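See structure below.
Other chains dropped; remaining ones untouched in position.
Chains: A and B, in written order; residue numbering restarts at 1 for each.
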Amino acid sequence: MEYVYAALILNETGEEINEDNITAVLDAAGVDVEESRVKALVAALEDVDIEEAIETAAAAPAAAPAGGS
Amino acid sequence: MSESESVRRTETIPQWKQDEVDALVDFIQGYSSVGIVGVAGIPSKQLQNMRRGLHGKAEVRMSRNTLVTRALDEVDSGYEELNEFIAGQVALIGTNDNPFGLYKQLEESKTPAPINAGEVAPNDIVIPEGDTGVDPGPFVGELQQIGASARIMDGSIKVTEDSTVLSEGEVVSEDLANVLSELGIEPKEVGLDLKSVYSEGVLFAPEELAIDVDEYRADIQSAVSAATNLSVNAVYPTTQTAPTLLGKAAGQAKALGLHAAIENEELMPELVARADAQLRALAAQIDDEEALPEELRG
């Protein structure tokens, strides 16, 4: 899940969600970053409306987080 | 003679071949990700359109397979792993884009195409329920022959339920190809078929490149829920969670106020209502109507 959290931090700060930025955040957290996971995340998020996903989640926090890895 | 040729091939090759290999090496080294795509069965005009559509994002480079292999071997440093995917009609594809993004783009650019007799079904072939629009005639029999439930209704031939007429991996018969053609069903997806990508030291198979966007969306939502829960439960207010915390605190105060029947202006209406509700709930347990005032009699 740390990769997704990293993307969400960038989303909050308005920084671009790209490979370099995600890698930098994870590096700083001491994560042994897997480049391919970063690439997959960046490609996948291109098709996700993050704001919408956040709002949907925020509207229903009663639903406990699913088993994120 | 063939022996001497093969010997010569490994040692010296004609200059034009060497030039082509050099060009291919340049191509391979010019991109951060290089893959092998299958181009079999793509009409040349469609292929041209696809190449144009990729312009600026990815480049397709066709050549003789032997020369591509030679070029990959020459570049070495991992790229030679792509050699095992070089068979039949293939081409090199190069991109500086994310390989996952490349896969996505190639998938999106695929278009449906008819399938011919003798070809292998890439997936289950289904004839959907509905009116075929074909006038009553021998076509009913043809449909039934290939395993579709069909009959004549209201003056035309109808397929009465979704019918799987061929399973994935089976060979298309002449009869089936004709019926599909008559119905305009195009079960194939034609396009640049990514077989493998070598990207910055990693070899990816297509199934590794197929990303489930819904899963990522769900992960985002889980992440947001986790952060929201943590923020609220640890009482670390953020702009997003401050209203929830305020609401929670207010709710607690109200719950305490009602529980302890604290007499204040804000709680009074609800306390009165509660007393009334309790009265009615108790009255509902009383069987003897004599014991109740008229308005509470059941």
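By our rule, contacts are C-beta pairs under 8 Å (C-beta built on N, C-alpha and C of every residue); 3 or more make two chains touch, one makes a residue touch a chain.
Keep in mind it's a predicted model, so treat the numbers as computed, not measured.
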item: Overall stoichiometry - one representative per chain kind is placed in view; value: A x6, B x1
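Heads up, the rule we're going with is that only the chains that are shown with their structure count from here on.
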item: Between subunit B and subunit A, distance of the C-alpha-averaged centres to the nearest whole Å; value: 19
item: Complex interface listing, subunit B residues touching subunit A; value: 98-101, 104, 199-200, 202, 204, 208, 211-213, 215-229, 232, 240, 244
item: Subunit A to subunit B touching residues, read off their complex; value: 1, 4-5, 7-8, 19, 35-36, 39-48, 50, 53-54, 56-58, 61, 63-66, 68
